[in-house]
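Here the complex is missing one protein chain, while the rest keep their positions.
Order as written gives the chain letters A, B and C; numbering starts at 1 within each chain.
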Amino acid sequence: MSDEVQVSRSRGLQIHLFSEKYVLLWVILILSVLSASISPAFLKLQNLMNILWQSSFIGIIAIGATFVMVAGAIDLSVGSLTAFVGGIIVIALNRLVGTGFHIPGAIAFGVGVGIAMGYLTGLLVTKLRVVPFIATLGTMSIFRSLTLYLANGGEFRSLDWSYTVIGMGELAGVPIPVILFLVYGVAAWILLHNTPFGRHLYAVGANERSARYAAIDVDRVRTLAYALSGLSVAVSAVIVSSMLNSVSSSTTGLGFELDAIAAAVIGGTSLSGGRGSILGTVLGVIVLSIIGNMLVMLNVSVYLQGTVKGVIIVTAILAQRRRTS
Amino acid sequence: MSDEVQVSRSRGLQIHLFSEKYVLLWVILILSVLSASISPAFLKLQNLMNILWQSSFIGIIAIGATFVMVAGAIDLSVGSLTAFVGGIIVIALNRLVGTGFHIPGAIAFGVGVGIAMGYLTGLLVTKLRVVPFIATLGTMSIFRSLTLYLANGGEFRSLDWSYTVIGMGELAGVPIPVILFLVYGVAAWILLHNTPFGRHLYAVGANERSARYAAIDVDRVRTLAYALSGLSVAVSAVIVSSMLNSVSSSTTGLGFELDAIAAAVIGGTSLSGGRGSILGTVLGVIVLSIIGNMLVMLNVSVYLQGTVKGVIIVTAILAQRRRTS
Amino acid sequence: QEKTYHIGVAVPAADHGWTGGVIWWAQKAIREWQERDPNLTFTLVTAHNPSEQVAQVKTLMTKGIDALVLLPHESGPLTPIAEEARKKGIFVVCVDRGLLRETAYDVYLAGDNPGLGRMAGEQMAKLLGGKGKIVVIEGLPTQINTERVEGFKEIISQYPDIEILAIQTGYWQRDKSFATMQTLLQKFDRIDAVWAGDDDALLGALQAIKLAKRQDIKFIFGAGGMKEVVKMIMDGDPMVPITITYPPSMIASSISVAVKAIKNEPLFPEFYQNSIPSKIILACEVVNRENAARYYFPDSVY
Partner (left out) sequence: MKDAVVIQGRGICKDFSGVRVLFDVDIDGRAGEVHGVVGENGAGKSTLMNILGGVLNPTEGQIFFRGKEVTLNPKKARDLGILLVPQELNLVETLSIYENVFLGNEIKKFFFLERDAMIDSCRRALHAVGLDTVDPATPVEKLSTAQKQLVEISKAVLQRIDVLILDEPTATLTEHEIEILFRVIRYLKEQGVCIFYVSHRLREVKEICDWVTVLRDGRVVSSCAVEEVREEEIARLMVGRPLSTVFPPKNTRRNETILEVKGLTTFDGRVKEVSFVLHRGEVLGFAGLVGSGRTEMAEALLGLRRRRAGEIFLEGRKISISSPWEAKRLGIVYLPEERKSSGLLMSLSVRENVSLMVLNRVTRFLLLHHKEERSLVRRDVERLRIRCKSIEQYVESLSGGNQQKVVLARLIETQPKLYILDEPTRGIDIGTKHYIYQLIRDFAKEGLSFIVISSDLPEVVGLCDRVVVMRDGKVVATLENERINEEEIILYATGIREGEGM
């Protein structure tokens, strides 16, 4: 029953520190204090940077997932698409080496491929009307398989080590992936919360029929959401492939889909559409990264890490006490 | 626009061979003819038995997943719960060896644990109001981790080889797992389609609020759906553990959740609740098994298997042209 | 008319670099054997979990195979089915991970996981001069990993001056190991050396160390014998002095063993027994700068 729903939404600068929206900030704070009190190294600036860094590539994908989920769909293919686009980028880069624009060229190509693949997935869902879960389960399987095929089961290795600058470089002490993450997050925030398109995503996800009555091109909106997911995957693939200067056809991106969806859901995005926010997703990813970091910092036994992680995630959600099936 | 909702559903004995409901039978037929024409071994009775046998353990879990999904929820923990319950059964069996009732004793214990775990997961969703996706993602992580912990990363090995009779034995030429699968399927069919409880599951999944206003104890219904999922997992764990006479803490059950959900969705169960059938799920599982069997029979390159699988699954759904997000 | 043979090869799906290598080597051996002998056909299958592998072996049996080369997902789970296969007269070669009972295979060909761990421990002690603080990046929580880590700890425990600061998992994956190492570097101000349970993990961890510009870490080594790592050793990378082999090519050898066995040929002409040895344990070898060239296969994927 939604009787006890809060009555007015916090707007603009009005901040209710204990409102649902800020629970995740509290969760982050509590986890941090806990970790820091056991292992002071947790609070080192470099470690905090590392946490953001480790959030970056999943974070960007989770932002894409948020668009899709707000529009009432789901994308399971992001993990294997990361490997696929990453592989394509490395291949393109190696082909273009010597032309002088091999790095931007390969990236542009990869981003194009990512958007195109997302768009195609979107068409599968909207035009051919395959349920999103199955459509993207199918493409997940297909992208992984094509990647394995292209790499013969091995890895794609870039010939130019200077490519690692993107994934490993820093700008004024801040890792470039973190900067990319923030910039991407802000752009996504503007798009989702401050443009008619973003508004339409919510409408489509919450009530497809109303959206249709309001003369919104539902199929177009949803297809574009998938294209955005493809774009996010491509940006993330740039980071991932440049970080290690290579892409493994078998393991890169494994399980990203679950992490991305989990981050979005922790951040308040509903699996049934119409609810969600970029800030929530970003905080959700950070919560997941903090947990990962903390488990290592506190030297939790590898066998029990899953228990700790599970308990923390459930507790974090419990603190929000929200329900949408 | 969903205005053109189809008006009448096929009823009772009336069979429309081309209706949506029977599309999966056609898919199965076409796949079989295709496989048989390339590799005649496909049609060997033994191979068809193998396909059913391979369907059995995922199938039973998928039936459990159908209950949960019809009730509008989701259960991601089934895979790791399979390992957990399987492990528990083997431990109990080894403890009880010599008492004479060690096999039935261990099975009864495992089934009890399975139901209890499902029930607890259900309470997490209904009483503590954690969104199903996160609640079961959490328990998935927790069960796997506890299993690893109990086995120290290794495997649980049963001391009594006669236990394999259940998983490997045959009765009148039919593998025992297949018999269990059929019996379980019929029981589930009766429960879902011919009892008030089954009807309540649909109601809760179709519109939680309406169900509540119609005096249905929504929380109880949904909790029981999870308990049924736990029971299904336990039955499946009996088959898996006896088939292998051991349980691997790290890999047993890996990915079962995705297979089970995929089977249910292929069979027409909606991820948003209120739609689904046992027969559909069973056919969905068989489609997946046939694909797996076919890939081996036709000697498809390992790297391209994923592509073939993805394309077939999407095409199968396309043939049904149904949409629920 | 010559007799034709069908050989089934069942291995786990590639979930990290090493298993990727296994598939590559299996395909290489299959290709080479088929070129040499057109009467041989092969079916290669990969599985994500033990029950899927059991199902695949069953399907292979129905399809009709003369020999089965099986790299079991886990030993226990695959024992009953291997036994069944053998009862049907199929020649079973069990690779890498043992089966529970000797009746389940004709030939067992494997690397030595506890031995690898022990060897890593000895090398670590030697390179450190018996004194220092180390961290271990272990692999996926599985039997193999446990055996390696236990072997390693067994040796290190004999050196009271070597302290294991932490054992954390990198899941045998590069990016995960990178993140784990990054965090460990923050936690410990002084680390003398690192052992990664796998060469993929080593590359990830090494990247993290380089990035943090840590001077205190003297070296890091892994296990497996991945070509990039062998190349680094060959080129004299100061950070990576050695690695320990655990070659994925063992699958190729096993396929050859199976072929020889069903054709009733001895292992090699100079081998005076007609039948194949029932157990072959591959020794772990230390790859160092001197011998690295012999372990380098530039066209392999691993």
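One rule holds in what follows: a contact is a pair of C-beta atoms (placed from the backbone, for glycine too) under 8 Å apart; a residue touches a chain by one contact, two chains touch by 3 or more.
Given the structure is predicted, the values throughout are model-derived calculations rather than measurements.
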item: Candidates A:A41, A:A203 or A:A234 - the one touching the absent chain; value: A:A203
item: Option touching the unshown chain, where A:I216, A:V238 or A:I290 are the choices; value: A:I216
item: Interface with the unshown chain - residue positions in subunit B; value: 1-9, 11, 190, 194-196, 199-200, 202-203, 206-207, 209-217, 270, 274-275
item: Residues of subunit A in contact with the chain not shown; value: 1-5, 7-9, 11, 190, 194-196, 199-200, 202-203, 206-207, 209-217, 274-275
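Convention: only the chains that are shown with their structure count from here on.
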item: Subunit B-subunit C separation of Cα centroids, rounded to whole Å; value: 33
item: Subunit A-subunit B separation of Cα centroids, rounded to whole Å; value: 29
item: Two or more partner chains touched - positions in subunit B; value: 148, 152-153, 302, 305
item: Multi-partner residues of subunit C (at least 2 other chains); value: 23, 27, 141
item: Residue ranges of subunit B touching subunit A (in the complex, touch as defined); value: 1-2, 72-74, 124, 128-135, 137-142, 144-146, 148-149, 152-153, 208-209, 212, 258, 261-262, 265-266, 271-273, 301-311, 313-314, 317-318, 321-325
item: For the subunit C and subunit A complex, residues of the former touching the latter; value: 13-17, 19-21, 23-24, 27, 138, 141, 166-169, 173-175, 178-180, 182-184, 186-188, 200, 203-204, 207, 211-212, 228, 300-302
item: Subunit C-facing residues of subunit B, complex; value: 39, 41, 44, 46-47, 50, 53-54, 57, 148, 152-157, 164, 167-168, 240, 243-256, 289, 292-293, 295-297, 299, 302, 305
